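Missing here is one protein chain; the remaining ones are kept as they sit in the complex.
Right after this comes chain A.
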Amino acid sequence: MNLHSRELTAQDKLDGAVATLLTPGGLDLAGLDTGLGHALGAGIDYADLYFQRSWNESWVLEDGEVKEGSYSIDGGVGVRAMAGDKTGFAYSNQITAEALADTGRTASGITRSGSRLTLAPGQLSQAADRYVGLDPLAGLSAADKIAMLKEADRIARAENPAVSQVSASLTGLYEVVLVRASDGTLAADVRPLVRFNVSVIATKNGRRERGSAGGGGRYAMARLREEQAPSRFAREAVRQALVNLEAVDAPAGQMPVVLAAGWPGILLHEAVGHGLEGDFNRKGSSAFAGLMGQRVAAKGVTVVDDATLADRRGSLSIDDEGTPGAYTPLIEDGILTGYMQDKLNARLMGMAPTGNARRESYAHMPMPRMTNTYMLAGQDDPADIIGSVKRGIYAVSFGGGQVDITSGKFVFSASEAYLIEDGKITAPVKGATLIGNGPEAMAQVSMIGHDMDLDTGIGVCGKEGQGVPVGVGQPTLKLDELTVGGTAS
């Protein structure tokens, strides 16, 4: 599939990664194999090297002025050595032969006996590109970037006199990675990631509310400008703040909940996604453990994790172990059919890796993580879904969520929601936390819209202290009963 006109070949990406990551420290591909040899000590059955360098630029507007600009450079190498289910890990911010020898020997200290594995020759990965490997920070001047932020400020303030504060930010990350593993993996990737955000405070009659909006993906900052990110997100943030200024107390108790299409897919991320990550299932600590092939959701519910979507925030051409990003069905028509795996958990469970190994940086160990997780469209008209609810909640936007994968309990907090009364959307309600149990909530899905949508590109998922960018999506969805944590009786 040729998605882009400026696509780099695998060899181009490798050459670029070698020049960026290895050459400055006097290393080359042969030196890489020597370095990996240090990690392949006695008894080690798998070892890998993960090289990374990233450039992060950020501009922040406040009080109508861009007062803050910052730039950071990070980089180094992480070395893993495994023996069965044991992992030794060390890293260095120096990419030199000496650092590879030091970290390699340290990591392989996880075991001291056993046979020595022979390093498989590197086979360059030919994984398809899911985004263009460009430097997203280039292409716009600093003045252009500042102008975008000022435009967002101007539009937000012009939108409504109640707007008292506007802040906006533009961030871009340019990242080059190279993976070499003892199983023959040799893969490079160039990962752009940009985001534009607007947050406003609206004040009226002594009441104060916030609204925020934003988005981005794996492309150049210039595309944010072409797609009018500043004006779109500024208007959306103001709209949300104004809605919240009119919000009444949310109800408390169990009731039907209709979730809008797009970002509310965070429900799937929390209620289902984490519970289907390989590590929790291998360890038997997930509420979904041992349920493969069984019904875990209502008929009609199909959930996938999809790293292959073009240019999305959660997409990956290769994962952080060099496995190609993939389209992985998790639940098909209500039946549990797949887990998300990295190499370690796949091997220990006798399954195949699914391209879900991710790490925050070279200084963190990879583990199974989501990419873009969404529910496929159904047949229902969104208007009919709303119309079917006598008294309930229509939730449009969320601030975030969390799950206890062992008990299956999950929460997510609405930042824009409405009452549904007699099939009609009525008053906006204050942000309330919704709580449920993953497997039970999935059985409560009774209507699925035909309007599948993805979020705008704002998600960050945290697991064991590591944050990675993710995407979510879903069609308009009705859950027959969920607990709504408001204050009104």
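Here, a contact is a pair of C-beta atoms (placed from the backbone, for glycine too) under 8 Å apart; a residue touches a chain by one contact, two chains touch by 3 or more; residues count from 1.
Following the convention adopted for this analysis, contacts and distances are computed from a predicted model.
A.B. asks: UniProt protein name for the omitted subunit, picking from "PmbA protein", "SpoVR family protein", "ABC transporter permease" or "NADH-quinone oxidoreductase subunit M"?
C.D. replies: "PmbA protein"
A.B. asks: Can you tell me which of A:313, A:409, A:463 or A:478 touches the chain that was removed from the display?
C.D. replies: Missing-chain contact among the listed residues: A:409.
A.B. asks: Check each of A:192, A:431 or A:471 against the chain that is not shown and name the one that touches it.
C.D. replies: Touches the omitted chain: A:431.
A.B. asks: For a quick check of understanding: of A:110, A:395, A:442 or A:472, which residue touches the chain that isn't displayed?
C.D. replies: The one listed residue touching the chain not shown is A:110.
A.B. asks: Can you list where chain A touches the absent chain?
C.D. replies: Residues 62, 65-76, 85-94, 106, 109-110, 142-143, 146, 164-165, 167, 201, 203, 207-210, 250, 252-254, 283-285, 287, 363, 365, 399-404, 406-407, 409-413, 430-433, 435-437, 483-489 of chain A touch the chain absent from view.
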